[in-house]
Every structure is written in C-alpha cells, then in structure tokens.
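Only one protein chain is missing from this complex, and each of the others stays in its spot.
Labels for the chains are A, B and C, by order of writing; each one numbers its residues from 1.
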Amino acid sequence: MIRITVWNEFAHEQEDPDIRKLYPEGIHGAIADFLKKSGEDFKVRTATLYDEECGLTEEVLNETDVLIWWGHMRHYLVPDEVVNRVFEHIQNGMGLIALHSAHQSKIFEKLMGTISGDLKWRETGDKEILWCVDPSHPIARGVGEHIILEQEETYGEHFRIPTPDELVFISWFSGGEVFRSGCVYKRSRGKIFYFRPGHESYPTYYNKQVQQVIINAVKYVYTPAEEVPYGYGMVESVLK
Amino acid sequence: MIRITVWNEFAHEQEDPDIRKLYPEGIHGAIADFLKKSGEDFKVRTATLYDEECGLTEEVLNETDVLIWWGHMRHYLVPDEVVNRVFEHIQNGMGLIALHSAHQSKIFEKLMGTISGDLKWRETGDKEILWCVDPSHPIARGVGEHIILEQEETYGEHFRIPTPDELVFISWFSGGEVFRSGCVYKRSRGKIFYFRPGHESYPTYYNKQVQQVIINAVKYVYTPAEEVPYGYGMVESVLK
Amino acid sequence: MIRITVWNEFAHEQEDPDIRKLYPEGIHGAIADFLKKSGEDFKVRTATLYDEECGLTEEVLNETDVLIWWGHMRHYLVPDEVVNRVFEHIQNGMGLIALHSAHQSKIFEKLMGTISGDLKWRETGDKEILWCVDPSHPIARGVGEHIILEQEETYGEHFRIPTPDELVFISWFSGGEVFRSGCVYKRSRGKIFYFRPGHESYPTYYNKQVQQVIINAVKYVYTPAEEVPYGYGMVESVLK
Partner (left out) sequence: MIRITVWNEFAHEQEDPDIRKLYPEGIHGAIADFLKKSGEDFKVRTATLYDEECGLTEEVLNETDVLIWWGHMRHYLVPDEVVNRVFEHIQNGMGLIALHSAHQSKIFEKLMGTISGDLKWRETGDKEILWCVDPSHPIARGVGEHIILEQEETYGEHFRIPTPDELVFISWFSGGEVFRSGCVYKRSRGKIFYFRPGHESYPTYYNKQVQQVIINAVKYVYTPAEEVPYGYGMVESVLK
C-alpha cells in the first residue's frame, strides 16, 4: 500500500466561482478522487493551506509515502517550518510530485537549489502537446506517445531547473514555446517528479492520460522504507 | 589551431538543380566557407563520398581535430572500413559534429548503440524554433534564447538516442512536434554534438545563428591531444 | 513472470579442473540456481557458446525478458549474426545484465559505442569492497551499504564506458584501485546493467549479497511489452 497526501493551496477554488465550478471539491479533491478509483493499492488523504500547520504535521508526514503538491498564488504563506519538515521527510525517502505552478513553491525551490520559479508563461489558452521522450519509462506506461490538451496555460523555456536526472516529457505549445514538462530528480533517498500540466482554469486533471501519468508517478517516486540503515558520521576502518 | 574536416555526402547538390542552386559549392562548401570566415583559429578542409576512401584516409584523420558530417541518402555507401577508422579516431579524441540526417549515418549509430535512425519526419516546410535549455552552455554562447527557421524539414520524437550527456536545444515545429535538437555525448576521449537543422532544400546553413552554433560546437568538441597517457591492460598494484 | 536466459561462455569450467570444482554446473548453472530459488516469479533457462547459434535463436530470444551474459576468453567466437540478433531484442525492450568480463563482449561494446574492453586488471586475489552510492536504488535494495569479497580479480579505472545513466556501486580494491562496478544504461527500450564481480576462480556467485544484486537487477532491467506502440517514419502533422 502506498499512502498518499494530496496537498492543495485551495485558494482559486474558494475565491473564483468559475474555478469552483470546474473543481467543486478543489483540485485536491479531483486528484484524490481518481487516485482512489485507480484500482491501485493507494490510501489517499488531502490537506490544504487552510488546515492547521497546512495539514502537514509530523504525524501526517510520518504516514505519507508520497506527497502531491499543487500551489500557485500563496507559496509565501506556507511557513518555513512546514517546508523544512517536508524537506526532511523527502530526504528520508518520501516521494514528491510537484504539479504545475508548484515549480515556484518553497519546497520545490529548496530541493532544486535554483530559482526554479523562473520561466516564461502566458494565459492565452494555447494548445499543449506533451511528447514522451522516454517510451519505456515507468511514468509513461500506458500513456502513449503524446497527450493533447486543447487548452492550457503556456510555460516556456528557459526553465531554471538543474538538468533533470530523467526527462520524460517535453511540451509543445501552439504559441511557439517548448518546455521540459516531466522531470525526475532524486534528493538523498527521496524521488521527485515535476509535472507541468494543470492550470486551475482548465479541466486538465480530468484528462485520463494526465491521470495515468500521476498514478504512474506515485508508484515511481515511492521508496520503500530503508531496510538496512546506512552509517554516517565518524567511522572506524571497514577493514578492521 | 583547430583542424576541421567537413564531410558531405554531396549527392543532392549534384543530382538536383534546385539544391545545387541553393548550395552551389555543396553543403560542405557552405559550411567550410563560414568556418573560414569566422575569425577563429580554424584550418578547414572538405571531403565527400566521391573522394577516394571518402576522403577520410588515415592521413586526413590524423590531421583532423574535428569532423563535421552531413549525409542523407547514401549512408550505406560509406565503407565499414572508413566508419571503423573514423570511430577509432573519435575514441582517441577527435570531435564529431553530426548534422541533420547524419542521425542515421553508420558512424553516428555506431557511437550511439541504438537505432538512432528512428524518428518521425515530414517535408512540409514547417517553421522550426530551436529553444536553448542551457543558456550558459558554451555551444549556446552568443546565440540567444531561440533560433527561428522559417522553413525546415520536421523531425519528431521519439528520437531513439541514449539520454544525451548534455541537452542544449529543443525544437518546436509548427505542425505540432518537438525534438531534442542539440545533444552532446562523450565516447572515450571523443566528444560528439548532434545538431538537427540543415535539410538540403532550405538555406539553413546561411543562418547566422546556426553558423554560430556550429562554430561554438567546433570549439566545444575539440579535445587537445592527451598529455599524460593513461594505462590500460594488466597492471601491478599502484601501492608498490 | 520474468523469463530469464543465463548465457555463459562455459570454457573455463570445461578446461580447468579447479574452476570446474568451484562451479560444477558452470557459472550459468550457479546463477540459474539462485535465481530459481529466489522466491521471485522467474522462469530461468540457460544457454552457452557450445549450443547451436549460441543457444540464442530467434525463438529463445522471443521468450526472453532478461538476458544475463558471462564471457571472457572467447568473445570472438560469438557470431556477429547472434550479436546483431541480441542487439535488436535489446532495442525492443529485452533487458541485459553484463557480468564481469562481459565488458569486453561484442554485445556490450556494440551497446556502449566505446572500446569498453579497456580498463586495468590484475589477478592477485585483492580484496574488493563494493560501496553503494545510491542507497534507494532498486538494484541496491536489501543489500546494505557495502559488499566485501575477500578475493577477486582487480579491475581499475579508467574504464572506457560512456557516463552511466545511473551509477549504483563503486569498488575499492586492496591494491589501490577503484572501479565503477554497477552501471545502468538505457538503449532504446532496453535497459542494461553492468555488474563487475564474478571472476571464474572465486566463489563470488555464491555470495548472498551478489546474488541479491543480480536478482534485483533482473527486476530492474525488465521492461514490460510495449502497450501503446510509438510511430516512426514519415508522419502527417499531429494537428490534423
């Protein structure tokens, strides 16, 4: 069983009727919903900015194998203490899936070591086509060679991230941009997957292929608990 | 001084008047021309499929620091003996710049260890935009964040190459495709740069930014002669 | 179920009584034995240089998900036709585990695109310690932070391979050398794992940790059959 916590900033849905109409249970609700119905051995809970400690207490994180993160306008409201707690758990093996504008979240920037918020963007409803550049990657399994999203926010390079450990998808936008849209990183024992699509004003998280990518990614960034602890610090020679 | 040999299949230009008109001195001639005028410390020669031993004798390769390769329809006419000779020189440090349809050349496939000929393609004069995804890479120096080519042959993913050691450019095509267009590999001491643009029917090699990329790439894939030879084979313990 | 074929040159065991004593059923027999007893859902067969077509006919390869390769002195006796057949299957998703001196086999060199036979070596019974440098990598699972082999053949850098896509183990030798001992590559749909230990004159393949690495690696290089075939060749625009 993989224990998933879906975290959402949950601001747009409460403040904008059009977006509430699109995601009546919040983006977190929509994501939790398809994860629960996936047929996979997942246990899913949600948390938002409006929960105490962002809903990411030590207890919750101790019971989380994979954290999914959606945020956009209120990154600055996530307390550093919560960010540091999440960071520690990732170092120890918790997986992270950072969606869309989570590229600018405190936790993603802290993991990247760059100003990963930097990129080009435009909200003009461009068509997006995500092309898979690694067909046998587990995250691409069953998805097919491309995902077509009729309308999305455009993101464009240069995206200020370190070179991904694994690059799975590259996006094409009708306005002329390309973007590294599916990027895997490892930080200590924790795996991270950044996945670009999912602007709040489009029904992206209802797309079956997008859902499949996220389901696959949950399984990919899941790291089983450490069986044989590694030693750190002062040691005697292994030859003795 | 960097000694460059520009190799060209040189078939289209001799067989098709339109292409001869575009590249009257051959594609190799056009490339050699801008390299000579670059102001860099380059010594440039050319060779073609129609020269004896493809113009790539041991003597020529001994005097070549960087080999530029353009081929398309006649890959199969390059003798294996010549391919093996080029391969050995690359292993020992000769740089290779594989242009456009050279992705399917014997030498490039031999270096990749894949069926790198596999990709999507279409000759419909799509617009191509190459986006730089590594702004401070030496190959991108002075080029700017994108190169717009009004018309080019389209190449599309999936491109059956190993994950590049360094990915510098990603192309956008107006017909909906993306492509990893600027890829660096190292094989033993030799550096390789694959650069996508340059279909024979378009004036791509007259584009100043394309020229700048190739000039930069020559300098980047150049490896100075080995100063301190490395040992291989049976050895005594280094502790003795 | 993962269908495994263990291939062995099977020369030392037939020609040298000491080695026959160590591996009475051949190295392939010893490896097949622990794979069968692993408790995993494996179906295991073996093949050797002395079988017709090296035991690697189209039929056998069609029924092989993962090929394990051990060879040393007779690489040159494997026909190019067999090598090319194995190469094609790897491109299409068959996994390969290349053990020890298989670094110099025709198939491994063809996949690497380098003279991967080049390295330092010495048969003086040095102690080898393999250190894991990627603790949460699936290939290292349950192995612990190091494997100590009291006696092994020494391999030393520089090892003429491309930069691994993933580096899992680095070896230490008592004579002063280090070596990149656990290297993952992808070539088209096929995954490759090179694993250094296993000289014929030492009981390395009876070591439980070495066995665990090979069992893990079988699962890691296994690629399920392609579900959604990708298109290659001439295409129409995806926008139509």
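The definition used in the following text is that a residue touches a chain if its C-beta (ideal position, glycine included) is under 8 Å from a C-beta of that chain, and two chains touch if they have at least 3 such contacts.
Worth saying up front: this structure is predicted, and the values here are computed from it rather than measured.
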Touching the absent chain when the full complex is considered, from C:Phe87, C:Phe159, C:Tyr202 or C:Tyr220: C:Phe159
Contact partner of the left-out chain, one of A:Asp18, A:Glu81, A:Asp118 or A:Glu227: A:Asp118
Contacting the left-out chain in the complete assembly, out of A:Gly156, A:Gly182 or A:Pro197: A:Gly156
Contacts of chain C with the absent chain, listed as residue ranges: 129, 131-135, 145, 156-159, 163, 166-167, 170-173, 176-178, 180
Chain A, residues in touch with the chain not shown (by the definition above): 91, 110-115, 118-122, 124, 126, 154, 156, 158, 160, 162-163, 165, 175-177, 185-188, 230-239
Residues belonging to chain B that touch the chain removed from view: 93, 129, 132, 134-136, 141-146, 148, 186, 189-191, 223-224, 226-228, 230-231, 238
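Quick note on the criterion: only the chains that are shown with their structure count from here on.
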Chain centre separation (chain B, chain C; CA means) in Å: 32
Whole-Å separation of chain centres (CA-atom averages), chain A against chain C: 34
Multi-chain contact residues (two or more partners), chain A: 129, 132, 134-135, 145
